[in-house]
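The structure follows.
One protein chain omitted, others in place.
First chain written, first letter: the chains are A, B and C, and each begins at residue 1.
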Amino acid sequence: MTTTPIQPRLTDVGPPSYDKYLPPVVRKNYGQWKYHEKIAPGVLCHVAESGDRLYTVRGGAPRLLSIETIRKFADLADKYCGGYLRFTSRNNIEFLLTEPANIEPLKRDMAAMGIPVGGTNNSISNIVHTQGWVHCHSAATDASGIVKSVMDALCEHFTHEDMPAKLRIALACCLNMCGAVHCSDIAILGVHRRPPKIQKELLPNVCEVPTLISSCPTGAIRPATWEGKPSVEVIEEQCMYCANCYTVCPAMPMSDAENDGLSIWVGGKVSNARSEPRFSKLAIPYLPNHPPRWPEVVEAVVKIVEVYSKHAHKYERVGEWIDRVGWPRFFELTGFPFTRYHIDDFKHAGLTFARSAHVRY
Amino acid sequence: MTTTPIQPRLTDVGPPSYDKYLPPVVRKNYGQWKYHEKIAPGVLCHVAESGDRLYTVRGGAPRLLSIETIRKFADLADKYCGGYLRFTSRNNIEFLLTEPANIEPLKRDMAAMGIPVGGTNNSISNIVHTQGWVHCHSAATDASGIVKSVMDALCEHFTHEDMPAKLRIALACCLNMCGAVHCSDIAILGVHRRPPKIQKELLPNVCEVPTLISSCPTGAIRPATWEGKPSVEVIEEQCMYCANCYTVCPAMPMSDAENDGLSIWVGGKVSNARSEPRFSKLAIPYLPNHPPRWPEVVEAVVKIVEVYSKHAHKYERVGEWIDRVGWPRFFELTGFPFTRYHIDDFKHAGLTFARSAHVRY
Amino acid sequence: MADAPDGKKRANGLPDTKLLDDLEKGPWPSFVTEIKSAAKSSESARDLLGQLELSYEDRKSHWKHGGLVGVLGYGGGVIGRYSDVGDQFPNVAHFHTMRVNHPAAWFYTSDALRTICDVWERRGSGLTNMHGSTGDIILLGTTTDQLEPTFQELTHAGFDLGGSGSAVRTPSSCVGMARCEWACYDSMKLCYDLTMHYQDELHRPSFPYKFKFKFSACPNDCVASIARADMSVIGTWKDEIQIDEREVANYAAGGLDIAKDVCSHCPGKCMDWDGKKLSIENHDCVRCMHCMNVMPKALRPGKERGAVILLGAKAPILQGALLSSVLIPFVAADELFETIKELVSRIWDFWDEYGTNRERIGELIQRVGMPAFLDAIGLDPVPEMVSAPRDNPYIYYQTEKEGEQ
Partner (left out) sequence: MADAPDGKKRANGLPDTKLLDDLEKGPWPSFVTEIKSAAKSSESARDLLGQLELSYEDRKSHWKHGGLVGVLGYGGGVIGRYSDVGDQFPNVAHFHTMRVNHPAAWFYTSDALRTICDVWERRGSGLTNMHGSTGDIILLGTTTDQLEPTFQELTHAGFDLGGSGSAVRTPSSCVGMARCEWACYDSMKLCYDLTMHYQDELHRPSFPYKFKFKFSACPNDCVASIARADMSVIGTWKDEIQIDEREVANYAAGGLDIAKDVCSHCPGKCMDWDGKKLSIENHDCVRCMHCMNVMPKALRPGKERGAVILLGAKAPILQGALLSSVLIPFVAADELFETIKELVSRIWDFWDEYGTNRERIGELIQRVGMPAFLDAIGLDPVPEMVSAPRDNPYIYYQTEKEGEQ
């Protein structure tokens, strides 16, 4: 290993050009695609105006990949598709073929590698997720372990297109929501349930008190002094455990093995198809952190998937289905208790009250 | 005139019993109505399980009634329906008949009195309104004069059931909205556009400063002293002219002949039929006060009625029609300019931003 | 009556009203004509006309902020009103209105109306509003000394004052069972019974602010209760919509496009018309009334009837307008009176204790949060209370109370 600069030192080269790694069939038909067809779960066929056909074989990946696995993907790409491949916005891997005859052999090799083929159309695709205990200081829970546990339980819905519509699950390990879970059909969100524990000795050295105070959305942090130095105190009843104070100040750690855990949210979506994009809404306020398999979380997600796939009409996303049948039915069918936590009490709370006589019985 | 108490002095007698003035056919069939039929504009027929029929003839009234007119109504009731009549929740008068043969003679007598018959089904009913310059200190405009002017222009829609659905207009002469205009198909609302003029000398004697300060929704009122006495000042840029300070303190008058005027709001509704109840939304931020006929207001309301009745589908209320065609179309069809005032900047403003790619061109 | 100080000419004893006269033209009945009609025998009506003309000229109100006037032992029911041009119009220098509690759903006999007219001819301007926006009979304008005698004559005639100030306001109800096939509970009787029950709270203001009740016997909400009442009671039903197949067929035969005009507008998306048979998935029906409104002969509400109780509507000031929101999704018709009494007393207790000056109940709930409000009044949260559960993760977990789940 060396620290000597390779000459010349390049900066601001930016990413590779957008067309640098495109397969020839894509270059030729760029912007000239006519339609696509379903072939099988995990296999798409795009047909160009020219008549050319591009076959995509999609596989599920754990996102956290070792270079060994990436090299195996590269080998498969060389073997079946001239070395061309891509990843999707949900961390799946896609092989881009022009030879339909290569599809089945590729699928067999993927199976041998343990890569499930699927994730297309009305299947459950990969879970968008975040770092968790693998790399983040802020995590109220792990990410990869829950994702693995949930996808193990749902894998057959990845490999079969058996949902009423697309079903998208995401996980974020804290309220920063790096996984942007807030618009998912099902969202799993790590939560704290204890106020920060102020590290009084550390605080004056590592944090700016005014920044810290203004970081709190509910004004729970007040100035205080500690041994003559500027410090803060937390009004515990005003704290709703968002951890933003910890983000700006390392001396306000939040984690608490007994009280941290997960919440489950449902009915969000991103696409503009049919209904407008919308946020996910609270389904379960708290489930405990039970590694390595988080059985309560897996059970809850599976329950939602089952109830949804049984009751929704074709083309109804989770939120659209609930629109039609109503939230009371959602809670009745899933058996999840409806609690005081489900009723919003933040800034725009009043707008979520049921301000009509539209009631289902 | 006397001030000697009539003996005994009665208090808390409450209103007449709910069934005291019911006509016999209603007493007999109370709670036993089966269905109703349309007979003609302004004429309803309710049929009871017993087969009895009750005919209602509805007339428009100016709400502000002299005892002379009320006595004439009483006479008509005696002549045609055993003395029974009622008023509606929108200030129309209803004669309650059992003899269908009496309908036409009654209508003729009403016509002779200048009372238009109508207001039923998909007509434009009477305008719910408030006191205005007739009796309120708070009024940014008159009520009755505008109502008269608008109803003159719309009277044929009162007497004909020619709207796609019910169309309900309301007027309130200040932001207190006694007319509860906030959920009307078309609302006419008196507005101020100038901050209160503080009457410094009067203020300390008639107002409580803390109450006054807390009355301001935007915190525009600050404590001040005037000649040593506690008083207030108004930060004019923070004032949005709601007049709540004037409601609690007479020394903060708002009226300003040059700047007071009207705003027009559309698309609200109250019923739960089809869509949920909803607020009216801003159509025109300001029209001047031009008594006695308020031509700009009349023109604006007529324009909305025309555009709506031309473009809405059957059973679509104004707001439901706009839901379908979109607000851009509403502004395009009416020709009303869309301005910075239309974009909400109050508490929940962000929730009214168009947070989707759903756009009509 | 003499010429006014500004020297306006008067014909027939009436002031010269060039601007207002224009409002006697046109097809809609004229309030100016009404004022003139009263002015024939009432000096205050005459001066009202004069002052109003002046307002039309200067484009502003000539009334001053009200003062506290009333009748013995009552804290409300009268709105004090003084002119700022009382020198010009001495007969409206004091011009208070009296709010008289109307009979439920505004039913009258000709005699009842005449009684009121007679009192008001003797005691006031001869002008009224039939009715005020809250529902009262508004007796428009009299002087302070007439308040008590008017009141006494009214009570002896079986009428009483309505509400004003920080009190229960005159409750009102739709015509309901008296004439409407859709009434799911007896809105007129309930309105009357509760009005009687709350006489004290109505006449003697003791709340942080006003409290309004309105009663509509079905979701069409013909008294606009959801928009205008702190407590809105809206009739509904729990079981299945009653279908008369024969009448459905008649409507279809009569040219109604059932698929388009009925089913496609159904917000529950729960109706299906196959050209022959109308089927309704009642489980998904949101009880909106549309299908019944269009086919009143064919469809009717179910038989298990009652009401939704909603809370909190109000006009915009201070924090923005509110519609009432669901508090209890269903109360059977025969339990409404007791349930409301009990519920309201718990709500008022909380409001009394925590409501700030001029804070309506809907605003208080927004301020303290619905969960805290429900705790306080001892009601369990149910999903019917919300259009959707929260979407923000800012949850005040109460781990002490709940322990490990």
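Basically, contacts are C-beta pairs under 8 Å (C-beta built on N, C-alpha and C of every residue); 3 or more make two chains touch, one makes a residue touch a chain.
Remember, it's a predicted structure, so these values are computed and weren't measured experimentally.
> Taking the complete complex into account, which shown chains does the hidden chain touch?
A, B, C
> With the full complex in mind, choose from C:P316, C:P371 or C:P389 the residue touching the hidden chain.
Missing-chain contact among the listed residues: C:P316.
> One chain isn't shown here. Among A:G179, A:P285 or A:G350, which residue touches it?
With A:G179, A:P285 or A:G350 as choices, the missing chain is touched by A:G179.
> Touching residues of chain C against the unshown chain: what are they?
316, 320-321, 391-394
> By the contact definition given up top, give the residues of chain B that touch the hidden chain.
Against the missing chain, chain B presents residues 175, 177, 182, 189, 191, 193-194, 217-218, 237, 240-242, 258-259, 263, 265, 267-268, 279-283, 285-288, 324-331, 338-347, 349-350, 352-361.
> Since one chain has been left out of the picture, which residues of chain A touch it in the full complex?
The missing chain touches chain A at positions 1-3, 5-6, 9-22, 26, 30-31, 33-36, 46, 54, 56, 60-71, 73-75, 77-78, 83-89, 91, 93, 96, 114-116, 128-130, 132-139, 142, 144-145, 147-149, 151-152, 155-156, 158, 175-180, 182-183, 211, 214-215, 217, 242, 244, 246-248, 250, 255-257, 260, 270-279, 289, 291-293, 314-315, 346-348.
Methods note: only the chains that are shown with their structure count from here on.
> Please report how many Å separate the Cα centroid of chain A from that of chain C, as a whole number.
Spacing between the chain centres: roughly 49 Å.
> How far is the middle of chain B from the middle of chain C, if each middle is the mean of its Cα atoms, in Å?
Chain centroid spacing, chain B to chain C, equals 12 Å.
> Quick one: which residues in chain A touch 2 or more of the other chains?
Chain A, residues with two or more chain partners: 355-358.
> Indicate the residues of chain C shared as contacts by at least two other chains.
Only 219, 221, 226, 234, 267, 286-288, 323 qualify.
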